[in-house]
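A single protein chain has been removed from this complex, and every other one stays in its place.
Let's turn to chain A:
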Amino acid sequence: MAANWLPPVLLTASGRPVFLPGEIERCLLSAVDLEAEENPALPTLRSGLLVLTSHRILWIDESSSSGCAIPLAAVVHVFHPKKSLRNMFASPRVRIQVSTSPDGRVGEKGTRSEMVTIVMRGKTDPDVFYGRLLEVLRSRTWEASEESEGRERGSGSGEGSARVRMPVVGVSGILRKEQEMWESTDKSLQEAFHDLNALMSKAKEMVQLAENMRQKLLLGSNAQASANDDELGSKQEIQDWLLSVGIVSLVTKESAGALYHQQLSRQLADFVKLPLEKAGGMIALIDVYCLFNRARGTELISPEDLLQACALWEKFDVPVMLRKFDSGVMVIQNKAHSDDEVFARITSLAQKPDALLMGISPSDAALTLGIAPALAKEHMLTAESKGLLCRDVSPDGFRFYINLFKEIDPSDIYSIKTTGLVGAWVSATSTSG
């Protein structure tokens, strides 16, 4: 009778324990004794294989192919394997308190309890086992299995008993666990979707509203004759409101391209004011493209849109204009921008003693004028075409000098002038040696 203090374990033909449904191995230890310390009447089980599962602690005697188990449900308390001077050289032990029935059988819901010591005589780390034991006790997987088993039995009793119990350990056990996890996630998602569906139905209404607006605007722009001031005003309002909400291209470009570009055109004119100031009155179109799109963030415009928007400025009264240089470079500049003023600054720069001697490069001018080098070059080329500067092309690069040709008299080329530009140049070159 004493020998039956622990429920038995069924073993397979090859000595492996037969697992309960949902039971998963968690830890294996060899050379383990099970002692009932305080009850000498209960026999000690020596040197067996200890298998910790999600449901039980199994002890298997490999030599006799028999085993017994402590159901985890019966574990009342686990004591930490404390190390002390006393047990430093002894085999590590983990003591657990299990509940027993009045006649000493270990089982769940017992009225009495016993202390069982798991003596680990093999090479094991008691802390690992202890940790795993706590884990399985915490997860209480045996309860879930009981529940599901109960459900199964409830739904179809005949079926339940006739069902073949598939082994649910190892990989299939893991898969099963995954499955359970997915099912619970699915459930919570479904609940969330209830709310989302409610949101979606509202959004549908919004989209429908926007669509109605679009149709109205389309009709409005197509029926040109009926356009009076009132209508136009409200149309503009609607456009502005939609813009602020973030729906810009409500009107498709094909049907009413002008409206879209008009809006864009105004936006661009406002936007470009600040960068223009910073850049000294002129910015390359490519730079505006980058700046504008970066500012918009999401609804980026294409290069064609930008060009068209600039072209529309002619129709409005905006203080900016698009300008194309001979070289093909396109810039946006203030209408108030004066080329002559820039030329005056360039020519005065070109007449400084250093410049008379060495000329100026586009980057020198850019630095002095406070504009981009590419634009400085454009200005210098324009100044050259007006006869203010001459170019000097050499392996050192591209430089500009003040135009002296104008002042040289071809019928008197050998006389040395002392006045005017040439005079200044002569003195500058002679002083440098």
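By definition in this document, a contact is a pair of C-beta atoms (placed from the backbone, for glycine too) under 8 Å apart; a residue touches a chain by one contact, two chains touch by 3 or more; residues count from 1.
Just so we're on the same page, contacts and distances are computed from a predicted model.
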Completion exercise
UniProt lists the protein of the undisplayed chain, choosing from "AP-3 complex subunit beta C-terminal domain-containing protein", "ESCRT-II complex subunit VPS25", "Centromere protein O" or "DNA polymerase epsilon subunit 4", as "ESCRT-II complex subunit VPS25"
Problem - Contact with the hidden chain (one of A:L291, A:L307 or A:V426) - result: A:V426
Completion exercise
Given A:S99, A:Q308, A:Q333 or A:N403, the correct residue touching the omitted chain is A:N403
Practice task
Identify the residue among A:M115, A:L137, A:C390 or A:A424 that touches the chain left out of the display.
Solution key: A:C390
Practice task
Extract the touching residues of chain A with respect to the undisplayed chain.
Solution key: 359, 384-385, 387, 390-394, 399, 401, 403-406, 408, 410, 413-414, 416-417, 422, 425-426, 429
